[in-house]
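Notes follow once the structure below has been shown.
With one protein chain held back, the other chains of the complex are shown just where they sit.
Up next, subunit A:
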Amino acid sequence: MLSRVASSVYWLSRYVERAENVARFIDVNYNLTLGESDTLGDQWAPLVYTTGDQIPYEKRYGAPNRDHVLKFLLFDEKNSNSIISCVSYARENARTIREIIPAVMWEQLNQFYFMVRSAATNPATLDQPQEFCERVRLASHMLVGATEATMSRGEAWHFSRVGRLIERADKTSRIVDVQYYILLPDARDVGSALDVVRWSALLRSASALAMYRRQYGKITPNSVANFLILDTQFPRAMHFCVRKAQESLRCITGSQTGTFINLAEQRMGLLCSNMDYTSVEDIIQQGLHQYIDGFQKQLNSVGKAIQEDFFTSQQSQSQSQSQTVNENSQSQTS
């Protein structure tokens, strides 16, 4: 397929996944702060940390508070990672490749876009963001569902899946990194009602609560880390995401298990095998934050290699300038 088209389908998925994650973070956080007076009153700052945009946020809004954070994450068009920006970029990408995606995908994304635009003009959305966040999550699921149900398992589908999974792995790693550290100092009263509420919230941020419970039952910090980082069955776990992304890369290149033909595959392979042979005890011992930091660096380098191997290697200088729709996204992982 055309390199430009492959790039667009990849970024389309990433942006939709990103919008969905932001919506889920907000929703969970909002629930968590409801009814709390002060202990959880400062929960809005970690939200900005989770998306990785604390610097631009502080420059423009100063100290985090509920209204500003919501506005920044939902509808701030100057924030390239806000929901409205993500959905607009996704739709712009879709417009440039409308000819290769199934009509239902385009229609679903188009309606998604109009839904977000109209919510942005409604002041009630910021007062009561939950319903909106729910709709964003559903719209994203509908789009993924439409893709799964109607798109041939060809290159375009695989690029779309790689984009979605890389984005998802990145976001889950951020949830674990930021939230885990905020929660850990309080872990001494493990088992208290409040503690369970917070840990459940972390799991819910990744839509992981029910699946976690079936696997482990009781909530313990190590099990939560194990589930979100290393599980190979749960579709939002980091390990699951990189494994499936690797699978799709292989389908694109046609290379055999245990081999690679380009840099993207090599880096992805390294990342996967590292996770295949790591235990949560190793991670805790090494330091969870250090581990996740390393993971994000490796994931970024995979993303860069994909960009170079598939999207830009054929293009000369002047041509890469025309890829404006994707440019904003380069700053996504800080």
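The criterion applied here is as follows: a residue touches a chain if its C-beta (ideal position, glycine included) is under 8 Å from a C-beta of that chain, and two chains touch if they have at least 3 such contacts; residues count from 1.
Just so it is clear, contacts and distances are computed from a predicted model.
> Refer to UniProt and select, among "Sodium/proline symporter", "Circularly permuted ATP-grasp type 2 domain-containing protein", "CRISPR-associated protein Cmr4" or "Phosphotransferase family protein", the name of the complex member that is left out.
Going by UniProt, the chain not displayed is called "Circularly permuted ATP-grasp type 2 domain-containing protein".
> Which one touches the absent chain: A:T96, A:Q130, A:Q266 or A:S301?
A:T96
> I'm checking contacts with the chain that's been left out. Which of A:W106, A:W199 or A:F295 qualifies?
The missing chain is touched by A:W106.
> Across the whole complex, list the residues on subunit A that are touched by the chain not included here.
Residues 1-6, 92, 95-100, 103, 106-107, 110-111, 114, 155, 159, 252, 310-311, 314-315, 318-319, 322 of subunit A touch the chain that is not shown.
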